[in-house]
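And then chain A:
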Amino acid sequence: MKTLLQLSDVRKSFGAVRALKGVSFDLLEGEVHALLGENGAGKSTLIKVITGAHAPDEGVLKVGEETLSALTPAHARALGIACIYQQPALFPDLSVAENIGLRLKKPKAFSIVSRGEQRRKALELLKRVGAEIPPDKEVRELSMPEQQLVEIACALGSGAKIVIMDEPTASLTQKEQHLLFGVVRDLRASGVGVVYISHRLEEIFALADRVTVLRDGESVGTHAVKDLNEAAMIKLMVGREVATLYPPAEGEPGATVLSVKELCCKESGVRDVSLEVRAGEIVGMAGLVGAGRTELARILFGITPADGGEILLEGRPVRIGSPREAIAQGIAYVPEDRRRHGVILEMPIAHNISMAVHPVLFRGSWLRGKAETDLAKKFIADLGIKAYGPEAPGGSLSGGNQQKVSVSRWLATKPKLLILDEPTQGVDVGAKSEIHRIIRELAKEGLAVLMISSDLPEVLGMSDRIAVMREGTLAAVLPGGSDADTVMAAALGQRGKEVA
Partner candidate 1 sequence: KKSGESAGGGEKLTIAFLPKSKGNQYFVTCHKGAEKAAEEIGAELLFDGPTNSDPAKQNEIVENWISLGVDVIVAACENKEGLSTALRKAQADGIKVITYDADALPDARTFFVNQATEQGIGDALLDNAASLVGNQGEFAIITANLTAANQNAWIAAIKARQAEKYPDMKLVDIKPCDDLKDKAQQETTNLLSAYPNLKAVISVCSPGVPGAAEAVKQAGKTGTVKVVGLGLPSENKAYVKEGVTQSVVLWKVEDLGYLAIKAGAALADGSLKKGDTEFNAGKLGTLKVEGDNILLGTPFSFTKENIDQFDF
Partner candidate 2 sequence: MIGKYSRELTVAVALVLLFVALAVCAPNFFDGQPLLSRFTAQMPALVAAIGITLVIITRQIDISIGAQFSMCAVVAGVVAGAGMPLPVAMLAAVGTGVVMGAFNGLLVAGLGLPSIVVTLATMVTWNELLRLWQQGRLMPLPSGVQWFGMSQAGGQGIVICCSLVLLVFFAWAMRNLALGRYVYATGTDAEAARLAGINPRWMTFGVFTLSGALAGIAAVLNMVQSPQVQPSAGEGLELKVIAAAVVGGVAITGGRGNLIGVLLGLMLLVNVNPALTHFHQPPYWERAIQGLVILLAVVFDGLRRSKK
């Protein structure tokens, strides 16, 4: 079999973050090659090197017969590389057909785009991935899963020799997943090389021929899938036994802090959620991407206020119309999108940490530099934030440390309820267990914690109770120590076991 793609010793850093520390990888004709690794292991970065979105700092790429030190997106496309990005890279203002047209074989700049032709082609591709999306709709009006399907259609249509899929099933339903698997198998049969990223091991067993495991920006080995079982794979991924990763719970939870009853918000598609979180308790929240967990958190934090149901804090009904009101009620929310909503990268750590406590820290609006620095120093010490000082800009920190800064900001408000949304996303293994330790400590001190996570082992390991969401509703509340299959079954609906 011919080698389509070969990467040797690729390195890439973002400022202080070393995302890739020497990765080698190859892809053969007609194979599905899975990439596996924890959050932040560097999978997406590796892919962006292949598609030319990032130029590697070091290393060599060999595509077909060409040896290169870097690619541009246009060049990669010309070489027959297509990609479905984790974050859909679509143009929200353009229609579906136009989006697909733009991503197909790049036409000459002055060639005429036949709209009818474009539409026909789009329809055909959408049909192949089994999506019923009108091609004239603007992409901004599509839901997340629909956008993902459009991405897949784009990649399919480009007639590429190498197709890369970064967590394509993350937001798909059962039926669409089956269609996608069919598409992947078709591609393999026609000699295309597929790079396939997924956190779902069962998909990898069902689809992949070989698997390369990344850990902490390094490749720890390539194996034939049939030589591995699930346990071996996880061991490769994390480098140690999973069970020892999570700090144990201690003591009994206290009084109920948060209680929501039949909470609804039409705008964000959350329906009839009833849930309780008690002091000293960690409630883990599982679900597929797009299940509405972030939306629920945003309702509780007043970003998209609820339009039905009831929220009770320590037994008192409250109305939360804005983040400020939420903070005043003792609710804190560490958002999922750290770059956009969490840490302001240009501002010093100290300023980031003090942001939510301005009225308390700066009485009369007057800045008190010393008080602010002291506060920052306290958290830098308490949470072990690795930075040269409170004046270091947020952007100079690694992802895990940024996350700690984000958590610090909210701890400074001395909340009663802490909502963490994907607290360890993009955080390296070491920092991850440290964050877990911190969360557990906080719970021990009597905080009520609601922890949203897509990382199933994390939810299983950390939670005292597990709430599972699906399509905007609460699918189940399971006791701590439930097994992964039960949780997944709840997240996927009844037929969850039929994935493969």
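As a working rule, a residue touches a chain if its C-beta (ideal position, glycine included) is under 8 Å from a C-beta of that chain, and two chains touch if they have at least 3 such contacts; residues count from 1.
A quick word on the picks: all candidates are chains of the complex that A comes from, given by their letters.
Just so you know, these numbers come straight off a predicted model, no measurement behind them.
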(request) Tell me which of 1 or 2 touches chain A in this complex. (result) 2
(request) Could you pull out which chain A residues touch candidate 2 in their complex? (result) 51, 53, 72-74, 76-78, 83, 85, 89-94, 98, 101-103, 106-115, 138, 141
